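Note that one protein chain is taken out, while the other chains of the complex remain in position.
A and B are the chain letters, set down in written order, and residue numbers restart from 1 in every chain.
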Amino acid sequence: MIERRRLVNTIMTTLTALCAFAVVGILVLILGYISFQGISSLSWQFLVQTPKPVGEGGGIGNAIVGSLTLLGLASLVGIPLGIAIGTYLAELGSGWFGTIVRFVADAMIGIPSIVFGVFVYALVVLQQGYFSTLAGSIALALIMIPIVTRTTEEIVKLVPKSMREGALALGAPEWRVTWDIVLPAAKTGIATGAMLAVARVLGETAPLLFTAFGSRFYNIYLDEPMASMPVQIYNYAISPFEEWHAKAWAATLVLITLILVINIIVRYTTRKGY
Amino acid sequence: MSNLPDQIEDLQPKRRFSSSDKVYRILLTGCAALILIIVITMLIVIGQGSWLSIREFGLSFLFGQVWDPVKGEFGALPFIYGTVVSSVIAVLIATPLSIGVAVFLVEQAPRSLARPIGFLVELLAAIPSVVYGLWAIFVLAPFLRVYVQPPLQATLGWLPFFKGTPTGIGMFTGGLIMAIMITPIITAVVRDILEAVPVTQREAALALGATKWETTKIVLANASSGIAGAVILGLGRAVGETMAVTMIIGNRPHISASLFDPGYTIASVIANEFTEATGDLYLSALVEMGLILFIVTFIVTALAKLLIMSVGRKTQNVA
Partner (left out) sequence: MFAIRILFICVLLVSTMLVSSCFSGRRGKGDAIKIQGAGSTFINPLMQKWVSEYGNLNSNIRIDYQSIGSGGGIKQVKERTIQFGATDVAMKDEDLASAPGPILHVPVILGAVVLTYNLEGIGQTLRFSPATIADIFLGKIKTWDDERIKADNPDVPLPSVPLTVVHRSDGSGTSAVFTNYLAKVSPEWKEKVGEGTSPSFPVGLGGKGNEGVTGQVKQTPNTIGYIELAYAVKNKMPVAQIKNKAGNFVLPNFETVTTAAAETLDQTPDDLRATITDAGGQNAYPISSYVYVLIYRDQMDEVVGKTLVDFLTWGINDGQRFAQALYYSPLPEGMVKRASAKIAAVSFNGRSLRTEPQ
């Protein structure tokens, strides 16, 4: 009996390790492929210049700035709202209303990003009569909200009851318990949710195509079309030219690096005490 | 646990449940209501857009098997089938894989290894869909065609799932690329959930003489509702995934039991045809596809929840 349990233990332990190495293997394959295809086009000029016609070089400087602007604005709305709704679901959402909201959030995750794009196009772009950074940010924020909501809820639910009870017993009001005890305890998990949402929208082309549109210039205005990395990558990737393909891969490499940097910053600022 | 404050409130002098807590509750409820308002607005806009098609085809839209924009015939069944089958493949592959990775990272790997691997896995979530698609065409599909599909066909070819010419393009590859794309999402969430399970639980199990795996099983069972949430997150991504799947699934609106045959998903047809659709009925039919996707997501999500909950309960009983 003991032997069998030991055997099962060894098998399962090996299996989980295999899973990890398989996933890392796939990742290394994909990253390797992207690097192999794109590294030759990476240069300082590539990072700061604006796009140019085939054969004349050019870069993705305006797209990097554009993506960060769009992402910043979207996060500003999407992440706090997502955290608030997630907290509501975990702390107050056991009734029928909570059940509905939870279900709606789940369904919202499954809506293809292009539908958000079309929705914002109809509601914002057509009303204003022009494509704008603002419209693009709204579309991205809408995609972020349910992701942040669901991850926040799952993690806030796991904060031990005893912590809440302790604070409440000391006479703290409910909101202080959430704000000072529960959310800080759940911050690494919430950060994961936010990062997933950021990673998701930073790579999205479809919701931006008809909202933020695109531009070949540096742009700082929120009421004008804005370039973004995924749209630029998409345009490069679907072209017939080898040179532009390489730029698409290189831009992807930059995008991934950007995610990595954001990830490290977020992890660092929300790190647990160890 | 959420009615806990109420219980405590009963034991306390009334002063605590003050106006500040009322503001807190109203604020959070308001935010939650906002998501409902957004989705209802979306449903109204989508419903309005698809009204023409709903009136024209009625329920036959759901069961129609022909999709021919040139002749104005629209049926959604092959797309619904393709969406469900490909996302089920994706979730079936990704769930055990992700749980495996998460368990490895949290329960087994030394911290020095777990951190970088965790980072790497999260990076997978950041790769744009179109890049996955291109990689799938140039690397994954040829690999499957040569090294995976023929042996599968040789051993399991008598099953209806593995018939037909293996081209590397089709439902199987589509499901697989989706699985790769949702694995980091599920892994990241499951990892955080496992990390949040109190150490005392593990210590208690180990102290009772349980092996490491048995301890993990108890931890997993305790986290089952969270894991369910994580899987649904992944499922949602799979159902709504467009670009990568579109590039590799073959895009044929045709119902076939074989996973090697090309298929089509709802999200793919929207992405493929929306920008080029002219004609009111055609556009309306595409928008109705969006509406159906909404409903399919609802149903699939509900089913997945029930399924995972019941599995979780069983594990808990065993443990």
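FYI, contacts are C-beta pairs under 8 Å (C-beta built on N, C-alpha and C of every residue); 3 or more make two chains touch, one makes a residue touch a chain.
Nothing here was measured: the structure is a model prediction, and the numbers come from that model.
Contact with the undisplayed chain is limited, among A:46, A:119 or A:213, to A:213. Set against the missing chain, the residues A:9, A:49 or A:239 yield one that touches it, A:239. Residue positions on subunit B in contact with the hidden chain: 66-71, 133-134, 137-138, 141-142, 145, 165, 167-169, 243, 246-247, 250-253, 262, 264, 268, 271-273, 275-279, in rising order. Residues 51-56, 72-73, 76, 80, 125-126, 129-131, 179-180, 183-184, 187, 209-210, 213-217, 219-225, 235, 237-242, 244, 269-270 are the ones on subunit A that touch the missing chain.
Everything that follows uses one rule, which is that only the chains that are shown with their structure count from here on.
If you check the complex, the residues on subunit A that touch subunit B are 5-6, 8-9, 12-13, 15-20, 22-24, 26-31, 33-34, 81, 84-85, 87-94, 97-98, 100-101, 103-115, 118-119, 122-123, 142, 145-147, 149-151, 153-155, 157-161, 164-165, 168-169, 171, 173-175, 178, 186, 188-189, 192-193, 195-196, 199-200, 202-206, 209, 230, 233-234, 237, 248-249, 252, 255-256, 259-260, 263. If you check the complex, the residues on subunit B that touch subunit A are 1-5, 8, 12, 16-18, 20-21, 23-25, 27-29, 31-36, 38-39, 41-42, 45-46, 96-101, 103-105, 107-109, 117, 119-132, 134-135, 138-139, 180, 183-185, 187-189, 191-193, 195-198, 211-214, 216, 223, 225-226, 229-230, 232-233, 235-237, 239-243, 266-267, 270-271, 274-275, 290, 293-294, 296-298, 300-302.
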